[in-house]
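What follows is a short report on a single structure.
Note that this complex is displayed minus one protein chain, with the remaining chains in position.
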Amino acid sequence: MLANIKQSKPAAYAGMAIFAVVLAVLPFVMGATLGNTWVRNLDLAMLYIMLALGLNIVVGYAGLLDLGYIAFYAVGAYVYALLNSPHLVPMLSGTGFEWLLHMPLLVVLPLAALLAGIFGVLLGSPTLKLRGDYLAIVTLGFGEIVRLFMNNLDRPINITNGPQGVNLIEPVSLFGHKFSQAITVFGIEFRSVHLYYYLFLALALLIIVVSIRLQSSRIGRAWVAIREDEIAAQAMGINTRNVKLLAFAMGASFGGVSGAMFASFQGFVSPESFILMESIVVLAMVVLGGMGHIPGVILGAVLLFLTPEVLRDVVNPLQDKLIGERLVNPENLRMLLFGIALIFVMLVRPEGLWPSKQRKAEFHEDDDLKAKDAEKEAAHG
Amino acid sequence: MANQANGEVLLEISGIHKRFGGLHALSDVALSINKGEIYGLIGPNGAGKTTLFNVLTGLYQPDEGKFTFKGIDLFRKKPNVVVESGIARTFQNIRLFHNMTALENVMVGRHVRTRANVLGAVFRDPKTRAEEAGIHERAQSLLDYVGIRKHGGEFAKNLSYGDQRRLEIARALATDPQLLALDEPAAGMNPKETDDLKKLMEKIRNDGVTILLIEHDVKLMMGLCDRIAVLDYGKKIAEGVPEEVKNNPRVIEAYLGASPD
Amino acid sequence: MTLARYSLIATAVLALAACGKQEEAPAPDAAGAPAAAAPAGDEVIKIGHAAPLTGNIAHLGKDNENGVRLAIEELNAEGVEIGGKKVKFEMISEDDQADPKTATTVAQRFVDAKVAGVIGHLNSGTTIPSSKLYSDAGIPQISPSATNPQYTLQGFKTAYRVIANDVAQGGALGEFAATNLKAKKVAIIDDRTAYGQGLADEFEKAAKAKGVEVVGREFTTNQATDFMAILTTIKGKKPDVIFYGGMDAQAGPLTQQLKKLGIAAKVIGGDGFQTGEYIKLAGDNAEGQFASQPGMPKDKMPGFADFDKKYKAKFNTDIQIYAPFTYDATRLMVEAMKRAGSADPAKYLPELAKTDYQGVTGPIKFDEKGDIVGGQVTVYQVKAGKWEAVATVGSPAAAPAAAAAPAEQPKQ
Amino acid sequence: MDIFIQQLINGLVVGSIYALIALGYTMVYGILQLINFAHGEIVMMGAMITISAVSILSGSGVNLPGPLLVVAGLLVSIPITMLLGFTIERVAYRPLRKAPRLAPLITAIGISIVLQQVAVLIWKNNPRSFPDLLPHASHDFMGAVITDLQILIVVLALVVMGGLLIMVEKTKLGRAMRAVSMNQSVASLMGVNINYVISMTFVIGSALGAVAGVMVGANYGLAYPTMGFMIGLKAFTAAVLGGIGNLAGAVAGGLLLGIIESVGAGYLGPITGGVLGSHYQDIFAFMVLILVLVFRPSGLLGERVAERA
Partner (left out) sequence: MSEQKTLLEVKGLQVAYGGIQAVKGIDLEIKQGELVALIGANGAGKTTTLKTLVGMVKPAAGTIIYNGEDSTRIPVHHYVSRGLAMVPEGRGIFPRLTVEENLWMGAYYRNDKAEILMDLERVYGLFPRLKERYKQLAGTLSGGEQQMVAMGRAILSRPKLLLLDEPSMGLAPIIVQKIFEIIRQIASEGVTMLLVEQNAKLALKTANRGYVMESGRITYADSADALLANEKVQHAYLGE
């Protein structure tokens, strides 16, 4: 991205500057007009953007359909939670491992990314030979297994605190300031939600930059090559095994970062936050937005996260006014709309709402690709 | 590398067997390809040419036999190792990365000769940038070399059939091969295109790349190859200069068909 | 990636924000259910209520909401003065979907709406994470039904509950099993949810303390319907009593399958299946099984009969479980405001801590953690297809062995 | 020993239900190489519709013996699920037959969500109790207990599966189904209407799903709108275990998975000294799924298909 700025024209600089200002003031505009609930929603949306961008590497770039992606989010969340809450204190005290606790953010975050990445490789390696549906099902299984372990690793030794979850997770502390407290700079009060907003924004931007740079590197090209034609990619000397594992690891590490931030933001994690439906929602963000296309994925994440919040503000009041009774509840409606959207988009616009040129081409190749195949056949028939 | 005598063996296989279930697709195949030559492989449909090709490029693991390239043992090695050793290929049914541009396709071909890792990709250190620039430049010049530079920005699948064939060759050349294996590059081409292709292959050979060629167009093969091997039913039934092969009765029988009487 | 695209995203986000804003326009009442509208002129005090109003325990959430609503409408009708000014109360009710993440969003909405206090949440899993936000904002929170001990162990000054916690409930059940049922061997099953596991752990502790042998500890999930495998294992261990920590949707079929396998042990559990649904799902096999409910038996609650009448008249439906508790929580919160002469959380919070209130559910006093002092637990048994109270056990800490004497609550 | 036999019986009963559902997955997979994610929801619909039909019938004063009432309920639910299966294929899968594999998988998930939510809209999100209409007297079997209903389930499952096997092996439609699953274009050369055969596959699979749904409901005494996912996933695992696309494999896989789960939940705790226990019961299905797919993707009875480059 930075390279792009260098090459771009003054108008572009201006656009960039305006955009930066918009992003900078957004939480205050939101907070003033809609309340801090919406700032909080922005914060959570940012976490989903990171998640979706991570899954985008696996599904969008490398074409590996992962239905258990939320497991890496969980790994990140638990890493942060366990190292920054009183839960492990009794177990670790006196063992010489107390230094594990309360590490600075700049250590914990890479650690969460690393551990999630290692999980990505562990879960990815047995699935390398599988394709399409089978890969989806196996990753789904892995996702559930991770959740079940988090739910049950409270016995015989209490590691995760099982279904009770981990509570009293410390907020992020940066430059000696705890994010749970408001801070006033130049007369502007930055509350907890605002501080988290800027932190998450920074991380999301970082992940965007990393995504873009990976995409336009030899690694990114190798991912796409594998997605397009694994055999041909092999024949180009690409070590498909390593390159796929790298995709799993990178995607997982983004998930890990996002999960760690989720834990600190919520102050509480429990296994019920990492159910299969979350994986499906994140996948839907990637697919509906536009696989492999960063702006599309971001759009998908924002839309799918915020729509239910908007529905919450709309459906119930509307029903109360119109029929005086709540026949349909927003959650029900949200899921119904979500399901219909998945079907509808796949049928009508399978490349997603905001696809890359590339993807658009791919999904509209029915006719001419069939033709090409047939043509080859003809060439040899 | 430049002054090595013609006749130096580049690739050598012997006693290669490959079975699929009950089908004995290759039995006891041996051949050697010399540096700098265009070596042809012909045979009727189903004779095992493509199977042999896949064995030589690592896509299939042979059941038994010997396979060396530049003296390196490549028996049962993975495709990426084979490519790294210097063998590149094209496919009978063109296998391009459809939804990448022509240029990107060729850039993928540079993968095996470049080293940038994730850190390099993310931080874009000078070394990585230089490497990336090199990839770009080399890919452009290869597109130029095969004569499709003006299509560099188009999706591979939108190129014409002939250009797709050329692109596949450019992509293979991007891996810096010493041996370029082409699987029916002229299939589906009209005479003009076939003629251009012939010139391209001669150019590639003159630039020092040895070529292994499968082709149905016997006419093309006779005019182009230095030596030809003929496969039938998974066995090599003849080998030699085109003139010999053409007059070999077993070859005639294999091609024109055994007389029913 | 072009800049144009970035600006497009920005536009999209802003557009969304704008949409949100328009939709939010009828703000105050849009956020919640139609509340008793406060007449203009009076100062309006907002009280938040949060519970799952959708999903599979929506009926319980609705019940909680009704309790708050009833209290507020009565208070408004009675006319309340705080600090010499007439005030009106307004309920903002939010759906937390029983989901921790949604619960924190809801909590933030309450904080934004500057509610004076919150009644909720229903589940422990939502009450605990949201309590942090209330604590940060200094807003008092009274949960009518979250029984996980963790809630009041976090050290938040704003967290209260008007119901006995799982330590009390599990302990009471353990004691009941040992004393009343004279169990020698028990098997314990939980559904691996925060609720089920927490209760089961407390039961196990209490049972062991009473010298009961725990012969088996098995697990299932809150989605399961097949319990044959674990019940078969348990059968081999011949327990007298089987404790189930979980909800009615599992307890019902579990009880049926128990009978199928010819296991004679009694089933005992917590408030998760002390419901009519359990009797329906377990069918004939429900007969004779036990489940507890925090609080006194309804017929022994001092003001219950009256409350029940009002509730039925107003909502034309039966009380599920917790409506009397939300009713009490609302009224005692307002009492604290009255005593403090202010609805400002900072001002009335100290008064809330000093609560000594005689509610429809019984006397309510808080200990230093915010837990109810001497919260009671009643054990019910299914008799002739209906739940009937068979024993009331006091919180072990406050009133050991006060099983038969619910009225003798320590008062100060 | 009696405990072990009891666990085997438990596994057999659950396994028969898995097997019946697994057939639906395996039929569709065999013919389209598509995981019909929505099949679990069909099972749920079958159960819920039957409960509603039965309660409406008995509510309107129809006085039939219990089993007949259940049959009457099935007569309502089976056609509806068949129609659902037909519609799902028509709307969500057929237009995507030539699309990248990801597309139908996602519509399948979408359909599954929609069906579940529609069920929540109709029946609310509470468990419905299945009326007590079928005989369930207990019998002693080598120290273990088995009820009439359990026997009925196993027998009915075997009969239905047998019927399906005969249909697929002996009838013209069955032969056409198998032919289509092997080579669509040649089958159409033989005069087989591919679309018709595929539709029939969904319709038949859905009918089996409805029967299985009623069995689940009757066996456990309840049904609820979100029951489809887990049971569907387990049945899918059973299908994979047996060799997806292989009918006999689905049956074997179902029974085996039922027994693995049952015996595993019963004995894992003691074997591992309490480290692992019945709380990992749900993991068995996933473990089996992963191990089979990774080490023997063709399943127990499926033939290994050499993958060609």
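Letters A, B, C and D mark the chains as written, and numbering starts fresh at 1 in each.
Simple rule for what comes next: a residue touches a chain if its C-beta (ideal position, glycine included) is under 8 Å from a C-beta of that chain, and two chains touch if they have at least 3 such contacts.
Please read all numbers here as calculations on a predicted model, not as lab measurements.
S.K.: Just name the one of D:L8, D:A22, D:V70 or D:V192 that touches the chain not displayed here.
M.R.: From the options D:L8, D:A22, D:V70 or D:V192, the contact with the absent chain belongs to D:V192.
S.K.: Considering the entire assembly, which residues of chain D contact the chain that has been omitted?
M.R.: Looking at chain D, the ones touching the missing chain are residues 172, 175-176, 178-179, 182-183, 185-194, 303.
S.K.: Kindly note down the residues of chain B that lie in touch with the hidden chain.
M.R.: Touching the chain left out of view, chain B contributes residues 22-23, 44-46, 160-161, 187-188, 190, 216-222, 233, 246, 252, 255-261.
The rule is simple: only the chains that are shown with their structure count from here on.
S.K.: Taking each chain's centre as the average of its Cα atoms, which is closest to the average over all protein Cα atoms shown?
M.R.: Ranked by how close its C-alpha centre lies to the overall one, first comes A.
S.K.: If you tally contacting C-beta pairs, which comes out ahead, C-D or A-B? Let me know.
M.R.: Looking at A-B and C-D side by side, A-B shows more C-beta contacts.
S.K.: Between chain C and chain D, what is the separation of their C-alpha centroids in Å?
M.R.: 38
S.K.: Report, in whole Å, the distance between the mean C-alpha point of chain B and the mean C-alpha point of chain D.
M.R.: 50
S.K.: I'd like the Å distance between the centres of chain A and chain D, where a centre is the mean of that chain's Cα atoms.
M.R.: Here the centre of chain D sits 33 Å away from the centre of chain A.
S.K.: Among the residues of chain B, which ones contact at least 2 other chains?
M.R.: Touching at least two other chains: 59.
S.K.: If a residue has to touch 2 or more other chains to count, which residues of chain C qualify?
M.R.: Residues 54-55, 58, 192, 219 of chain C touch two or more partner chains.
S.K.: Flag every residue of chain D that touches chain C in the complex, lowest number first.
M.R.: Contacts found on chain D: 3, 6-7, 10-11, 13-14, 125-127, 129, 132, 136, 138, 145, 147, 150, 216, 220-222, 224, 226-227, 230, 261-267, 269, 277-279, 281-282.
S.K.: Quick one: which bits of chain B touch chain A in the complex? Just the residue numbers, please.
M.R.: 57-59, 78-80, 82-84, 88-89, 91-100, 104, 107-112, 114, 116-118, 120-122, 124, 128, 131-132, 135, 155, 157, 161, 171, 175, 184, 187-188
S.K.: Would you tell me which residues of chain A are touching chain C in their complex?
M.R.: By the definition above, chain A touches chain C via 1, 4, 8, 12, 15-16, 18-19, 22-23, 26, 29-30, 33-38, 40-41, 44, 151-152, 154, 162-165, 167-168, 180, 192-193, 212, 266-268, 270, 272-273, 294-295, 298-299, 302, 306, 309-310, 312-314, 316-317, 320, 324, 326, 329-332.
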